[in-house]
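With one protein chain removed, the remaining protein chains of the complex are shown where they sit.
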Amino acid sequence: PRMVLADGSAFDAKTLDDTLKAMAITPEESGDVKIKAPEIAENGAVVPVTVTGPEGTTELSILVENNPNPLAATFILGEGAKPEASTRIKMGKTSNVIALAKVGDKTLSAKQEVKVTIGGCGG
Amino acid sequence: MSSIKLKAKADGDTVEVKALMTHPMETGQRKDKKTGELVPAHFISEIVVTAGDKTVMTANWGASVSKNPYLAFNYAGKAGDKVKLTWKDNKGETDSAETDAA
Partner (left out) sequence: DASKEGNKTDTKAPSNPYELPAFGNVSLLHYTDCHAQLLPIYFREPNVNIGIGSMKNQVPHLVGEHFLKKYGIEPGTMDAHAFTYIDFAEAAKKYGKVGGFAHLKTLVDQIRAQRPGSLLLDGGDTWQGSWTSLKTNAQDMVDAQLALGVDVMTPHWEMTFGADRVKEIIEKDFAGKLDFVAQNVISTDFEEPVFDPYVIKEINGVPVAIVGQAFPYTPVANPRHLVPDWSFGIRDDRMQEMVDEARGKGAQVVIVLSHNGMDVDLKMASKVTGIDAIMGGHTHDGVFQPVVVENAGGKTLVTNAGSNGKFLGVLDLDVKDGKIADYRYKLLPVFSNLLEADKGMTDLITKIREPYSKELAEELAVCDDTLYRRGNFNGTFDQLICNALMEGLDAPLAFSPGFRWGTSVLPGQPITFEHVADQTAITYGTVTRNEMSGEMIKTILEDVADNLFNPDPYYQQGGDMVRVGGLKFSFDPTAEMGKRVSDMELDGKPLDAAKNYPVAGWASVQEEVPENKQIWEVVADYLRDKKTIGKVELNTPKLKNADGNEGMA
């Protein structure tokens, strides 16, 4: 698991910059990486996220920029795994959710804002 | 009873794996409402999913994955595959579940 173990502290890093440093990567934004997440979270404690990478992806990661520890999950694709993974994450407040896909020696990224709101009201 | 609900659905040459695990996923940053003390971190840190003798997915997680976590992905496989999911948490506890892809 190179992406994570570049430096074992990636999960403990407290900022996005430090996390990327600990992972020893410099991601490039790419339309080939997709995030499926709600625009507005129904429940900040359970935010469903699906990340998809292009053909040739070997690892996928989910980061939450404004969480105390941005790195939430890394998925190392095994034999025959499709380049897509889904899980659910905690978000304390509105934040960009970032998807990373490792393809060869490159790391591609995409982001989407997920709003965590107080709720109420309606039409 | 296992703490894992595991589904493996075969559709042609693809198997969709979906799992729900019972686990508190404590961040270590939450205070107990009664005692006011920090609840120690307790979260699943690694998941390995195998299909027969192949490892199809390894997931490394931090504590910001939600309580009673969910994992879903697809791999190239077929009905009848023996799909097994094993998790390990930061306290060294572990559990696993197995199902046949159908």
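Each chain carries a letter (A and B) given by its place in the written order, and its residues are counted from 1.
Rule of thumb we're sticking to: contacts are C-beta pairs under 8 Å (C-beta built on N, C-alpha and C of every residue); 3 or more make two chains touch, one makes a residue touch a chain.
Fair warning: this is a prediction, and the values are worked out from it, not measured in the lab.
Q: Among B:10, B:72 or B:97, which one touches the chain that has been omitted from the display?
A: Missing-chain contact among the listed residues: B:72.
Q: Out of A:9, A:43 or A:58, point to the residue that touches the absent chain in the complete complex.
A: From the options A:9, A:43 or A:58, the contact with the absent chain belongs to A:43.
Q: List every residue of chain A that touches the chain not included in the displayed model.
A: Looking at chain A, the ones touching the missing chain are residues 36, 38-43, 46, 48, 86, 94, 113, 115, 117-123.
Q: Which positions on chain B touch the chain that was left off?
A: Counting only chain B, the missing chain is touched by 5, 7, 18, 20, 72.
Criterion: only the chains that are shown with their structure count from here on.
Q: With chain centres taken as the means of their Cα atoms, state the distance from chain A to chain B in Å.
A: 17
Q: Help me check something: in the complex, which residues belonging to chain B touch chain A?
A: 14, 25, 27, 29, 49, 51, 54-67, 69-77
Q: Using the touch definition from the top, list the residues of chain A that touch chain B in their complex.
A: The contact residues of chain A facing chain B are 1, 4, 11, 45-48, 50, 64, 67-69, 71-82, 84-91.
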